[in-house]
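What follows is chain A.
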Amino acid sequence: MPLIEIKNLHARIGEREILKGINLAIEPGTVHAVMGPNGAGKSTLSNVIAGREGYEVTEGEILFNGENIAELSPDERARAGIFLAFQYPVEIPGVTLSTFLKAALNARRKAAGEAEIAPVEFLKLMRDTARRLNLPDDLIRRPVNVGFSGGEKKRADIFQMSVLEPTLCLLDETDSGLDIDALKVVSEGVNALRSPERGFLVITHYQRLLNHIVPDVVHVFADGRIVKTGDASLAEELEANGYADYTDAA
Partner candidate 1 sequence: MAISEQTVETVADLGRYKYGFSTDIESDKAPKGLTEDTIRFISAKKNEPAWLLEWRLGAFRAWKEMPEPEWAKLDYPPIDYQDAYYYAAPRQKPKLKSLDEVDPELLRTYEKLGIPLKEQAKLAGVEGADEMASGMPGVAVDAVFDSVSVATTYKAKLREMGVLFMSISEAVQEFPDLVQKYLGSVVPPGDNFFACLNSAVFTDGSFVLVPKGLRCPMELSTYFRINEKNTGQFERTLIVAEEGSYVSYLEGCTAPQRDEHQLHAAVVELVALDDAEIKYSTVQNWYPGDESGKGGIYNFVTKRAACRGRNSKVSWTQVETGSAITWKYPSCILQGDNSQGEFYSVAITNNRQQADTGTKMIHIGKNTRSRIVSKGISAGRAEQTYRGLVRVLPRAEGARNFTQCDSLLIGDRSAAHTVPYIESRNPGAQLEHEATTSRISDDQMYYCQQRGIDPEEAVALIVNGFCRDVLQTLPMEFAVEAQKLVGISLEGSVG
Partner candidate 2 sequence: MTDHPLPFIEHLTEAAAHLPGGPTAAALRQRGLDHWCALGLPGRRSEAFKYTRLDGLKDIGFHAAPLRDPHPAADIPAGDALTGDAHVVVMVNGRCSPHLSDLDRLPDGVKLDSLRAVLESEPESLDDLLGRQINTEHHPFAALNTGLLADGVVLTIAPGTTLERPIHLIHVGETADHALAVHPRVLVRLGQGSAATLLESRIGVGGAPCLMNSVTEILLEAEATLDHVSLLNLPEGFTSLALAGIDLGQKARYHGFIMGLGAGMARHETRIRLSGEQAHAGLDAAAVLAGNQHLDITTLIEHAVPQCTSTQTVKSVLDDSARGVVQGKVVVAPDAQKTDARQQFRALLLSPKAEADTKPELEIYADDVACAHGAATGALDAEQLFYLTSRGIDPRTARGLLIEGFLAEALERVPGGAHGPRDSLADLLARRLSGRLAATPDAEATP
């Protein structure tokens, strides 16, 4: 059974239709990349999967682990195992990353019928994960994303992903605004999480991220549709020729 299966998904914001019939299935253990020009609806796809308010699904369905998630709120989807690394991670003044993550982790554990994590264990988890991602120790004591540079914000999101261990990871333009060193750190973090039970949907405009996170499947997205699907070589082809062929076709 696919980890997530999207069938004929149509979605709109207000009167504007953005997704015009998406079909996509991600098997556990695979990495799918979605590439496409700006405005093609890539971010909408990730937000619709995560359940963000303001999008109306007019047709089709999303099955996560075989269950239709249409009626689930964003936090319920998150607790079920869906994680979205944001294109623009949000600042939450006064709330330390540590407090924030503890709340998130315990919400998941509670939903799974597990006990809250012990403070010592949590601290160790934080420290080990921070070290693995080459993040400064004080990061967890700073308010979530406040005063972080663009690169730090992205790394902090991958840090959260590593701690929360979701089964489906959505990466929305995670490479935007990253220099090459930060890109490497982020990619290593993602690669470390690759496992047989976990699936990835990597959304990007540029091919360079896919040099570091090598996808199993590449989809070309244009005007709310997947217009072509192929293997990793498709990304290289796009890098060379651009999206012009596809946008015209769409």
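Details
Quick note on the criterion: a contact is a pair of C-beta atoms (placed from the backbone, for glycine too) under 8 Å apart; a residue touches a chain by one contact, two chains touch by 3 or more; residues count from 1.
How these were chosen: all candidates are chains of the complex that A comes from, given by their letters.
On a predicted model such as this, the values are computed, not experimentally measured, just so you know.
Looking at 1 or 2, the chain of this complex that touches chain A is the one numbered 1. Contact residues of chain A toward candidate 1 in the complex are 50, 52-53, 73-75, 78-79, 83-84, 86, 89-95, 99-101, 103-104, 107-108, 111, 143, 160, 164.
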